[in-house]
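Below is the structure I would like to discuss, written out as structure tokens.
Just one protein chain is left out here, and the rest sit where they should.
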Amino acid sequence: MSSLLEVENLNVHIKTQLGIVKAVRGVSFSLQKGETLAIVGESGSGKSITVKGIMGLLPNNGKIAEGTVFMEGKELSKLPEREMQKIRGEDISMIFQDPMTSLNPTMTVGKQIMEVLHEHHPEFSKETLKEKAIEQIRLVGLSNPETRFGQYPHQLSGGMRQRVIIAIALACNPKILIADEPTTALDVTIQAQILDLMKELQGKIDTSIILITHNLGVVANIADRVAVMYGGKLVETGNLRDVFYQTAHPYTKGLLASIPKLHEHNQQLFSIPGTPPDLMDPPKGCPFAARCPHTMKVCEAYMPEYTCLSETHKAACWLLDERAKEQGKDGADNA
Amino acid sequence: MFRYICKRIVYLLITLLIILTTTFFLMKKLPGTPFDSERFSLLPPEQQTQMLEKYGLNDPVIVQYGKYILNVAKGDFGTSFFYSGQPVSGVILGRIGPSALIGLQAILIGLSIGLILGIIAAWRHNSGIDYFTMVIAVLGVSVPNFVAAALLQYFIGLKWGILPVAFWESWKCSILPSVALSFSVTAMIARFMRTEMLDVLEQDYIVTAKAKGLNQFKVLMRHAVRNSIIPVVTILGPIVVNLLTGSLAVENIYSIPGIGSLFVDSIKTNDYSTIMGITVFYSSFYIFVMLVVDVLYSVIDPRIRLASNGKGD
Partner (left out) sequence: MTKTEIPQELFVKAEVDKEAREHIARPNLTAFQDGWLRLKKNKAAVCSLFILIIVILLALFGPVFAKHTFFDTDYSQIYKSPSAAYPFGTDQFGRDQWARIWQGTRISLLIAFTAAFIDLFIGVTFGAVSALFGGKVDAVMQRIIEVLVGVPQLIIVILLMMVMPAGIWTIVLALSITGWVNMARLVRAQILKLKSQEFVLAARVLGTSNREIILKHLIPNTVGVIVINAMFDIPSAIFTEAFLSFIGIGLAEPNASLGVLINNGYHVLQNFPYLLIFPALVIILIMVCFSILGDGLRDALDPRMRQ
């Protein structure tokens, strides 16, 4: 099966007053048709920048320094802006983190949905556009679609706005939907509704989803595959089961350990000590070395390469190296 | 919304009353009446009393005040001392045309150039045109309008003879004064628009718009400009003040028969019923503009419009 989206060695640099931030460093992954890939990581790990790089929506001071993005054989990273505009909203859409600020406050909900339809289907008449927009509002489960059509964003709650944003994103039946922390800003009860909606619509319109999140609960709920990012690098990727049950990278282990568990009382919440690396001047070895409980000398000096643990599962960590395993045996023997 | 407007109107009426009262009593404190000037003292005493009688200057101050307020409410500002007995309201009305023409032209010039500069400057942030706009913005508010007017008159009118130097004979005469007045308007609008746009361009919904696949121009016009142009309404108040102030000097410099020059002339001749008339006129106009701005802003910004509806305000 050939993949829908193929990201190869993506490097994104952001120029700031203080220097160049190497926000994404050599990220590679692929996305299959109909699957849901979750990119997991803490703030500043480069996950948002990665997808913005794919969409060609990097801020003015950011640029793709190296690497390629292929979608169905087309190299997106080399496409002229005009061609890219045709792809945005039509083939790849995006949902954003904060529904409160992601809609234009002075434009009605209906117009904002019609706008994307009109952009990619200029042949539609006004009536068709309106019909389709209302249809779209109904699809995302909002009551009274006709009323909603003429309302302004501030008249809707956060959850309803996120539904509108989903309606906009899915209006043209995109092949890929990128959701950048779509539930982070919402109440917990609404979060589940939005995720369910996304799953339901994915089935209906057969789209692939890239979901960015730092919430592993969300990942377990919706993802087929997981990619864990840290310090601008992909540290572990694999199927949901691989990553959750055969966890290979100490950072992923730390993330999983820091999920609060309801049935274990009287336990202090686990947290990973330390702060993420400064990507202005990234460490030359493993970015997680400074916080890792198993740091070896090699981790600080050399960047770990990927070790394939199975056909679907790989991780970048020196602990997976043969030599470390030997050393580990020695250490165990000594103890 | 309706209640809000009523509340505003009440405040504005109180403001107006305070201005009227202040004006009235300050005028009473003026060193003498217009008849103080030499010509008046030459008149025979009986004629002097007759004139004082005629202008109601012999009543006790409080009676004069009451009469004055009543008359103002009726739109009667008394008669001008200087323009031998013409009603002040008539004198003012006759002068509105030129002032209005110049003011409107200045706003038009300022609005169009200011908006364009502001939009381009924000869009091309930190580019040459951005710096140029900032320089214009700083100069526009820093060069006093009477200096700008005088320099324009000297260079374009006198030295190069491109446009009429002064007076009010044809539409051409209104160009220089309008341009002189428009400088600060351009500066204020360009600066404000630039700041607003820069702010809006950072907003998440701009990214949403780009993610829809809109091209730069559509993102800019439909989403960025639309949202940043709304608050520009709020600086209309300061702009009108600026124009009123400017018109006093500029109309004088270009000898334009407008209200500004009438005001300055009446100050120089102590023609105090005219001064009071213009004071009331200016204040009411200013207050009216502020009210319009308030209402307009809530009408064109859906967030305010509906938020206040929701509260039943």
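For reference, chains read A and B in written order, and residue numbers begin at 1 within each chain.
By our rule, contacts are C-beta pairs under 8 Å (C-beta built on N, C-alpha and C of every residue); 3 or more make two chains touch, one makes a residue touch a chain.
Bear in mind that the values here come from a model prediction, so they are computed numbers and not experimental data.
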Of A:Pro80, A:Pro122 or A:Pro273, the residue in touch with the unshown chain: A:Pro273
Per the touch definition above, residue among B:Thr49, B:Ser142 or B:Asn215 touching the missing chain: B:Ser142
Listed residues B:Asn227, B:Thr279 or B:Ser298, member touching the removed chain: B:Thr279
Chain B residues that touch the omitted chain in the full complex: 11-12, 14-16, 18-19, 22-23, 26-27, 29-30, 138-139, 141-144, 146-147, 150-151, 153-154, 158, 198, 241, 244-245, 248-249, 252-253, 264, 267-268, 270, 275, 279, 282-283, 286-287, 290
Interface with the undisplayed chain - residues on chain A: 273-275, 278, 289-292, 294-302, 305, 318, 321, 323-324, 326-327, 331
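Everything that follows uses one rule, which is that only the chains that are shown with their structure count from here on.
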Interface residues, chain B side, partner chain A - complex: 203-205, 207-216, 218, 222-223, 226-227, 230, 301-303, 306-307
In the complex with chain B, residue positions of chain A that touch it: 55, 57, 81-82, 85-90, 93-94, 96-98, 101-107, 115-116, 119-120, 152, 154-155, 165, 168-169
